[in-house]
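Apart from one protein chain that is not included, each protein chain of the complex appears where it belongs.
Now for subunit A:
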Amino acid sequence: MSVVPKEAIEVIAQSIGITNLSPDVALALAPDVEYRVREIMQEAIKCMRHSRRTTLTTDDVDSALKLRNVEPIYGFASGDSLRFKRAAGHKDLFYIDDKDVEFKDLFIIADHGLTEGGVPGDHILRLSELGVDPRKLVHRRGDPETRHVRRKKLVIEAPLPKAPLDVSLTSHWLAIEGIQPAIPENAPSEASADGKKSESKEDGLPMDIKLPVKHVISRELKLYFEKITELTKNRSWSIIFKQALVSLATDSGLHPLVPYFIYFISDEVTRNLNNFSLLFALMRLAQSLIQNPHIHIEPYLHQLMPSIITCLVAKRLGSRTSDNHWELRNFAANLVASICKRFGHVYHNLHPRVTKTLVHAFLDPTKAFPQHYGAIQGLAALGPSVVCLLILPNLEPYMQLLEPEMQLEKQKNEMRRHEAWRVYGALMCAAGQCMHERLKKFRGVFSPPSRAVLRSNGKIAAMMTNKRKASTDNLMQQPPLKKLATDGSMGAMSMNSMQVDMQGAAAGFATGIGASHAGISSMSRQLSSEQLSGRELGGQTGKTSSVLAQAWKENMDAGHLVSSLFEFFGQSMFSFTPKPELSFFL
């Protein structure tokens, strides 16, 4: 009849040493026990309310007992919030999930020599206090073959638990003039309609419900966004647009607008592939956004990348022939490279995905030359190692494809020939950079363009002469070689000499390397050619110094690379060899 069965009373009585409790007494006590327990719990609930809680804790019971002038039951208090688990098979029976801690996790038994039978008394005492037979521990952990009772030292291994964090106070705006701002601290307003949520709160169980947050941006930001998009669409070459780009790249408060901008870019790119100026403006916009240190653009990269890649390898960009889509592709290539460089380590698959897309575009012979050009530029911008791995192995077949297109006899279409030359220039530039990186590594030994090779390629060289003018134009249109420019050891010097070299190579490479040069550069050029010829000799005869031999051995690969590149590009490759005079000046 009472919730407390009389057996419980009997058990308790036995546990405190009363063995002769008559059943009648137990029967009479049971309802009283229930009454007292209920009374205490009602007091405990009062204490709970005054502690502004909705979950009853052991502390509440303790304070209720104190209210009744009863000694509280010590040892059950818990600082943590309790996690209740439902007992299986019972609807309303809960228990606290109390983890069992492995004894061996707490204590480690360290051996301290073997003293026969020398188990210090205090250690046994301590272990037996814990309810553990020390010998068992020894046997479990010790070597089975030793029969010695080892002296063990009890060490508490577990580090001290971290001190709980101190109370602190934070503040935020819950409502501004009655309207709840959509900031992370505030729960989304839809939560109120969610009946389930309030229910879960009732029983105080921790629950994590995330609801979609409606994005609200301030009026100022809206205006800003509208202004920027208007500028991008209509006045992308005005000064004010440049200022806007600067603002985009530096302002700190733009983060709420990022998703809108990303959407704007991708939307406009897909719709306006024939509007060249808009595409360029959009790419500039993207670049500014990426540059902004205050914007956390990472989560939006997957939306942004397709647009940029499109601007890199699309079949047609812009509607008129006058549109310099090559420049746009170069721009996009650099953008891709900068993104890969900055986020490559965070986005594991960013690098592979980009390169895969580009290589696909590059290796597909059905794609147009501008697409190939974009792919090559993109790969080249990703760095010499990418070029080395992905372009160079495919260089030979590709050149076979490209060569007929470049020749006046075979390709009558002026436009197409021009494109082919563009691609040729891009390839050369990429390969050259790659080679430069390789050769730069060892000083003193420079790529020896053997005259033999040169001569054997006389045919191509002759052909080159024909096309010299076109090639020169192309070369001049190449963007400044970023790799070199950024190379700290080279600096402006290298740029200078490169330009000069290019001119030189283009002007008269049929007559040899040491042709007409002017000023200092001609001096140094002379030096280099002398050295080159000397080395060439050494390379062929094997009478070279040991240093050179060593270098050659180490860089046989590079040597092969260089010679094979010469097969394809002829002497224009010279321009990419690091110059010894640079090291002199440095």
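Criterion: a residue touches a chain if its C-beta (ideal position, glycine included) is under 8 Å from a C-beta of that chain, and two chains touch if they have at least 3 such contacts; residues count from 1.
One rule holds in what follows: contacts and distances are computed from a predicted model.
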Undisplayed chain, where the name is taken from the UniProt record, one of "Ribonuclease P protein subunit p30", "2-methoxy-6-polyprenyl-1,4-benzoquinol methylase, mitochondrial", "ER membrane protein complex subunit 2" or "Transcription initiation factor TFIID subunit 5": "Transcription initiation factor TFIID subunit 5"
Which of A:Thr57, A:Thr357 or A:Gln433 contacts the chain that the document leaves out: A:Thr57
Sole residue of A:Leu174, A:Leu223 or A:Val246 that reaches the chain not shown, by the stated touch rule: A:Leu174
Chain not shown, touching residues in subunit A: 1-2, 31-32, 34-35, 37-39, 42, 46-47, 49-55, 57, 59, 63, 66-67, 79-81, 164-180, 185-189, 191-192, 198, 201-202, 204-208
